[in-house]
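To start, the structure itself, in structure tokens.
Of the protein chains in this complex, all but one are displayed in their positions.
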Amino acid sequence: MTLERIPIRVEADDLPMSGNAPAVLREIGELLHRLAEEGVGGAIDLRSLPFLPGDRVWLEERLGCGEVEISLQAGGLSTFSETRFPGVWWVVHRNPQGAVVSEQVEVTRVPDIIVADPNDVRNGLANLNDLISGLS
Amino acid sequence: MTMNKNAKLLENLEWQGVSRRTFLKYCATLASLMALPPSAGRAMAEALAQAKRPSVIWLPFQECTGCTESITRSHSPSIEGMIFDMISLDYQETLMAAAGHQAEEALHKAMQDNMGKYVLIIDGSVATGLDGAYSCIAGRTNLEALREAAQGAAAIIALGSCAAYGGIPKAKPNPTGAVAVSDIIKDKPIVNIPGCPPIPVVITGVLAHYLTFGSLPELDKLGRPKAFYGETIHDRCYRRPFYDQGKFAKSFDDEGARKGWCLFELGCKGPVTYNACASVKWNGGASWPVEAGHGCLGCSEPDFWDAGGFYKALSMPADPLKMTAGAALAGAVAGVAITVANRAKKGAAKAAHETTTLADLEK
Amino acid sequence: MSASLEKGVRVLKEVIDAPIASYFSSCVHCGLCAEACLFYTETGDPKYTPIHKLEPLRRVYEQEYTLLGRVAKWLHISKPITDAELAEWQELVYNSCTLCGRCSVVCPVGNDIVYMVRKLREGMSASGNAPEGIKGAANRTVTIGSPMGVRLPAVKAQMKHVEEDYGIPIPLDVEGAEYMVMLSSMEIINFPEYLGAIAKIMRQAGKTWTLCSTAFEATNAGMQIGNSDLAKVIVSRIVEGAERLKVKTVISPECGHAYTALRWEGANLVGRPFTFQVKHIIEVLGEFQEQGLLKTEGMETDRLTFHDPCQLARRGGVIQQQRSLMKMIAKDFVEMPDAGFMNWCCGGGGGASAIEEGEELRLEAFKRKKAQLEAVKPDRLVTACANCRIVLEEGLEHYQMDIPVIGLTETIAEHIPEKGA
Partner (left out) sequence: MNEMQFLTWVRGPGLDIALSLFVLGVLWRLIEIYSLGRKKDLSAPRHKPGASGWHTIARRSVPPEGMFKTSPVSYVGGYVFHIGLAIIIFLFIPHIKLIESLVGVSWPGLPSQVVDLVTVVTLAAMIVLLADRIMKPTKRYLSGFQDWFTWTLTFLPVLTGWLAVQHLLLPYTTMLALHILTAELLLVFIPFTKLFHAFTVFGSRWFNGAVNGHKGVPV
């Protein structure tokens, strides 16, 4: 269980906004435009921005949910949720204890980390061959 | 467990069964914590994968072992992973198995073998009183040990507020003459990682930066990595909206405290403290002081211990007013003195009064 | 430092007191006092700002009675007072100040500016920096007995005329009379009707009264020039006369400064409380009216307004009496704007009317009175100060305004029925 489930929550009726969220949305638009034109996207680190709770809610609502949801178990759970704009991913990394350690909006066709690394593929192949040879 | 000391980092990780994805994720996270652009995660991963583990020598001076405690509770990556995978920790009294002469030999061997290349980590302040006699290890003062170890170091990390600023040993009246590492060593690059204790991931981040880019990260005026100490606790605090609305807890058990209002009036030093607690948090990301309901003590700032009380709001006087009563007396004395002088002057003017006659109306 | 300057500064050191220290410490240079001073409002010249007129006094205060000022003086970093400076200030302290006291009642921090001007004049006069005109008046008052040089024979001649004209004996040196009536030279020379009016009023009221052969002149040029020693010489004659004749009340004539000199400064000048009362004639008339001792017949039908002499109203506290007296005899009594407590000075009080070189400025300042009069367009202007009366007449003549100026006492007396009629 993670202690994040029992934080003291902000009780304000209107979640305060810094006004930075719309700018982030425009930045995402820029990155997506570049992805469409040049094939190169980018990422925005949400935790390094001066975001107030309202900003995040606002941005989440605007981006919405898309078709793909990927979860990755690598030194803690990571989730990759495609928004309703294909190519725009909401990425959350957690540590083995389950606390969020990084949160980004990534603009890419498939997040890098999802694609199997050729070295891992080779290692995997070797391991699989060992397994197969063990069959005989 | 046998391990090739000269192997590349990733080879060791692979050997331990750490996947590339895990490593990449770790690098991405670290980059994000260091406010590097997200793309730096991959660059860091590639550089670290090829990096050789640097030799690290860790010397404890006037300290409480809190910094070591903090680092050994580092969660990302685990201390074992970090120590054995990223660096070659060649001397650390508290953690090492060796003791006594054996330990001393290990230290000198590590220094000789890696002359000019090792990273020196210091925790604890340096006693300078009585020529440093207040704190000795193996019959040598910390002052001597520091000077010697610093000579062969590529860089020095002053870990914790004591090493960075003198810390609690330096608190008034500073009986041991405690000073910071940077007060003694002037000719080596020094990174201060203050905090009482410091956030564990900061040291990982600094080492990762050093390994990735071959240089120390950008530092602020106080020698702290800007990536972690670039903003105040207050700037990143989740209770900040309450501050902006003027909602303050007035005591630790009132309605405001229960609702999680701002702790400014209970003495929170968040507005003047540069550190990453609010975003990195503590204990595996579980919580941090303000989230636990206590104001920030400002432990990563110089002389935090003497900065006027942990429970006094920043807008309050730090010290009791010592001179005011004396000043009131001095004011009264000055007033009475000038009164006496004035009366004498006026009296003399009166005594010298000559009745004005018509003739006096002319010059 | 010349001997006269030294004397002036010494006198200033003598008169500076806690109120002055408090006032100078309170001034914030807001400039509001300027708006209350007719010499500023009519010329627009900021040098006439009342508090600025006190610069020499302020500097003496700071240099002599504050610790920091004493240190600055000792270090020679403060500007000492010079004779030339005091001479330059003469125009500000005398010509352009009538001691009307309007500034003192508007100052938001409560500074009694006119109190300070009066004190500064002590130093100015002692250092020989008083204007020639007032010096002459003071000289005549002290040596001859009256600022206009009137001697007892002249008074006696007027008494004789009045006795003939009114058929009422004028008592002189009557011991034990209830009232001792004072005159101003203006009244003796220019307005002898005043004496006749007093005779009629006293007869109707059934009061005993007298003139005093050693103290008939009430005006006090010593006070106007701002010299307490000379003022004391003048006021002492009256005190001696009143005490010799054992009168109950001394009546100050229709003269503003005579009233202030006698009523408020007199006891302080001689250094002991009076054994008699001092009242302005308007106060006495007010009492008679209240007690039913003053009966008039007939009403003036033309439009009348009343000019409050500063020393009587704002500086003397007599404000209501003249109004009920006016209503007794005037059908169409109108008030000028700012009348009463905040009335504007005629421009010639405080000795200013005696300063020849100040005439141009005085006439400039008179525009304020002109505007007040134009606002109500009276047929005649009533006042209760012979000096105001002369200054008003000069001003009206200069601006070609045909408004006769009359004294309130005489006007009242005109409405007193003849004996037996």
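By written order: A, B and C. Residues from 1 in each chain.
Definition applied: a residue touches a chain if its C-beta (ideal position, glycine included) is under 8 Å from a C-beta of that chain, and two chains touch if they have at least 3 such contacts.
Since we're looking at a predicted model, the values are computed, not measured.
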For the full complex, contacts between the hidden chain and the displayed ones involve B, C
Of the candidates B:Ala43, B:Leu219, B:Ile338 or B:Leu358, the residue in contact with the absent chain is B:Ile338
Answer key for B:Pro37, B:Pro189, B:Gly293 or B:Gly308 versus the chain not shown reads B:Gly308
Where chain B meets the chain that is not shown, the residues are 221-222, 232, 234, 246, 265, 271-273, 298, 301-304, 306-308, 312-319, 321-324, 326-328, 330-332, 334-336, 338-339, 342-343, 346
Against the hidden chain, chain C presents residues 16-23, 25-32, 34-36, 40, 44, 46-47, 49, 51-52, 65-68, 104-112, 115, 263-268, 271-274, 277-278, 314-317, 337-338, 341-342
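Quick note on the criterion: only the chains that are shown with their structure count from here on.
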Via touching chains, chain A connects to chain C in a minimum step count of 2
Max Cα-centre separation from chain A goes to chain C
Ranking A-B and B-C by C-beta pairs in contact puts on top A-B
Chain-centre distance (mean CA atoms) for chain A and chain C, in whole Å, is 93
Note: chain B sits from chain A at a C-alpha centroid distance in Å of 32
Dist(centroid_CA(chain B), centroid_CA(chain C)) in Å evaluates to 78
Expected list for chain A, residues touching two or more other chains, is none
Touching at least 2 other chains, the residues of chain B are none
Per the touch rule above, chain B residues touching chain A in the complex are 14, 18-22, 24-26, 28-29, 32-33, 35, 37-39, 42, 75-77, 235-236, 238-242, 244-245, 259-260, 279, 281, 284-287, 291, 293
Chain B partner, complex, touching residues on chain A are 2-4, 7-12, 16, 42-45, 47-48, 50, 52-53, 72, 74-76, 78, 93, 95-97, 99-102, 104, 106, 112-113, 117, 119-120, 123
In the complex, chain B touches chain C at residues 334, 338, 341-342, 345-346, 349-350, 352-358, 360-363
